[in-house]
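A single protein chain has been removed from this complex, and every other one stays in its place.
The first chain written gets the first letter, and so on, giving A, B and C; residue counts start at 1 in each chain.
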């Protein structure tokens, strides 16, 4: 970076800080603690509070719901460096994201890379403005990790495809306005070759959804059924039958996102949280020597993973990142998060085993614990991630 | 067991105890601490002490070098129950085995099951009497875990086979009088089908040996070379080309033997050994909390394995044992023994890192530590053991 | 003593398995949970248990029981572990019956043991007060009042606490929390004045309660064993409970493993049965070995209890610690290998994970028992 670029960035930083200070309501400067704290947008969106509305609208108007998207699509047009500054300043202040959205995290990047002009103009601004809420139709009941074996078929009928089949693990399908979906457009082609990536309205005739009950209780996941849903062919993103390219691109995004779960500090050190319930011994140490050792090992690994996550970003910026590295991070981050919750359960003891009481906030801890068990399954299982590392990074034979 | 059988057994126990008390020299009532303490027999055998000679000869004369072999072959003719009593009484007194021998542990059981009458009469008494020392010719340099891919060939020439090839990991080949050896007698057959199990004298023309230096230093292992060694066909045990059956039978014996390594208590608890070098804290606990946790977990697993080893014997006696269970025990026992030595190294710290000093008894601890790394390789790797469990016990497909 | 089942024990196992798998498969627990059953278990089934002699399995024959040993009790809890049947067996027939039998006066035995045997009395030990199992930290106060005592304090994770007729309450009559001296066990009628019972719906949908004791008045003959000297008696009772829970965890581990192996043999991914993938094969094999070793350790502990409860502590610590780590591993691998399906409530695997977590906490987790072993071995 040249001196003048650096100076510009510092100007941007101080302006951004001042703007955030002036515009982020105090209520929006602490972490979300319930679902209602998160604003997802969409046709039926409601704000849970006035500060939530104000914060969303101010950020939207600056294009900062999607700070690094081009301005023409409702984005902020920020450079990579500026975007990093904005994130850092928001983090410093504890400011919440104004809008959560699979449109932002997943479909947007895919459209920017693979969408045609009409698709970009149609969909990106509505994502940026939180007008349309999206869900993702990838997994199918019988496909599991073998995503590409999907069976939902899209049959050509004039200018339309007619879609029949079902999806599973569609997060918030019951709230979503539109879906981006993988469908089989050529059943005779090889597994990865006959798939297309298509967009359609969830209010289309023939679409139904059903929430999935998890071992942790209610979940955002749904089963979604398509019974002869008619979709114009112009809604295919990229080339027909080449949807797998789009899917793979998106999966990497998703993995990078999920791997982040293991890295976050939780505020107080785990060991101190444990000491609250377990107590301390005569030397002031957590009064469960074995648990203490497990926590300390966890802390070492968590700190190391945080360094690696930071390095992964730096490598990407330096153009030295291996494209499959997100699989390595996804694997380790999710396994680590599972360890964190095993420790929290052990530390909580009896108190962490109640499922319905008010005292336990309806079993918040055990439900969170059980929910982490999906981390190493969703977005590609740990086994699939290790296979990708073996094949694409280590170049092992037959992997 | 009937009452009268039980009474007989108690009589046997008291007689045995009395005999041992009267006949086992005091010097032979403590564990062997060096190679010289172990008597291996053979043509060139020397006793390292008078008590060693006395003990060996008295036991041999009773047939108790091989207590459960038939008397006609120099054994003691004991029943399973009596043999167990003898072992227990010897263990109680700390009495050493009078004779160590691959003939006893390995070849003997194979001959008893697969040998013809002439072979049994020729070899078993000499094994029992410690007159002939045997070694095992199984592994080959390029075969590794894939034992059956062995290349040493035995070509038919009249009444003889002419053997050419080489073996590796032949323990004490440089001291052995005879070898029991796997050779390929039909190179056109499928891998497991053209193998024979054959016996020959190590002084035969064309046999040479070369000791192998390990990472732990000198070792009993040798490379052994056969250059046109001529062996009568009558020396084949079992059927020609069916040697793999004999080999498999023996491998199970060997695995059961090796798996025993992890079970032995070492006298003082590991944690106390560690406290000697590491010290204790103000609460009297080992002053390395993490190491303490590792030791305690090890102790739990070791005690559990000991129970399982005991149960394996009981199951075998009850005819309920799975024939592949020795693979499971071999896997766990050797991995546990490696853990033991990692702990001992950690506990020993700096003092366990010297390699040549008198203070360290020429690096006894680090050499023993390094030597354990072979436990999970020799006699079938841990990977092969897990594969056997997956296939033969769990019946997993394609395992 | 051989570490294999005798013929009688095998018959007991077969008969328990027959009854339990027939009358109380996992769907039985699911139904009780989903219907929010007020007792959380089936009284009818408990009556069958009594009729088959299981309720009084450990009760001497003179009190109407079967007079069997801890190995037999473990055989039953192992079968319970396979289907996760919620049952008073652990709290009433194992722990409470052992407490009464080992510590009770002649009068106490005559009063309670026959009712346990015939299934008409449910009883339970109330021990834990804090988040973790720390028996010596017992601090529920029992102060002398006239000829008797007054109890004040609270207990958590009282198994079957909301349906029990009788509580066996660990209390402190002297000394500070942490001391062995000064512990006393009391028999408290669950309907006694000052007893407040809150049923707690637990993660495993089994039955437990929090109990508060507010100046509960007791007569002197409510003491089980000796005043101030209950530590030794309590050690024994707890070790018996630990052995039984460890056996339940072996059953649970074995069952979840069996279901997982079946899944590996039937589920296809990437054109293969997933059981063909070597990485999964090795993990399955490792888990198999873990379970077998744990099974042996648990049998060893039950035998040691049968031989002499007072000398079984180390064997029990090993068994409960191993059972904890093995069950944890078994349910984790079970869910992971079942993939997304394993995460759904619709599949049974999650029930096993939830129950394993409670079993792990009951009477001390793997960390607790590993620590006990280290202390016993003097390091």
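To be clear about the criterion, contacts are C-beta pairs under 8 Å (C-beta built on N, C-alpha and C of every residue); 3 or more make two chains touch, one makes a residue touch a chain.
It should be emphasised that the depicted structure is a prediction, and the values quoted were computed from it without experimental measurement.
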Chains shown that the absent chain touches, full complex: A, B, C
Please pick, from A:213, A:307 or A:364, the residue that touches the omitted chain in the full complex. A:307
For the chain not shown, which residue from C:152, C:278 or C:314 touches it across the whole complex? C:278
To test your reading of the contact rule: which positions on chain B touch the chain that is missing from view? 139, 144-146, 149, 168-169, 212-215, 217, 277-279, 288-291, 294, 338, 342, 345-357, 363, 366, 370, 373-374, 376-378, 381-383, 386
On chain A, what residues meet the omitted chain? 269-272, 274-275, 280, 285-286, 292-293, 295-297, 299-301, 303-305, 307-308, 310-311, 314-315, 317-318, 320, 325, 328, 331-332, 383, 385-387, 389-390, 393-399
Interface residues of chain C (partner: the chain not displayed): 277-279, 281-282
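Note that only the chains that are shown with their structure count from here on.
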Centre to centre, by mean C-alpha position, how many angstrom separate chain B and chain C? 42
Find the geometric centre of each of chain A and chain B from their Cα atoms only, then give the gap between the two centres in Å, rounded to an integer. 56
Among the residues of chain A, pick out those that touch two or more other chains and give their numbers. 289-290, 294
Check each residue of chain C and list the ones that touch at least two other chains. 370-371, 374
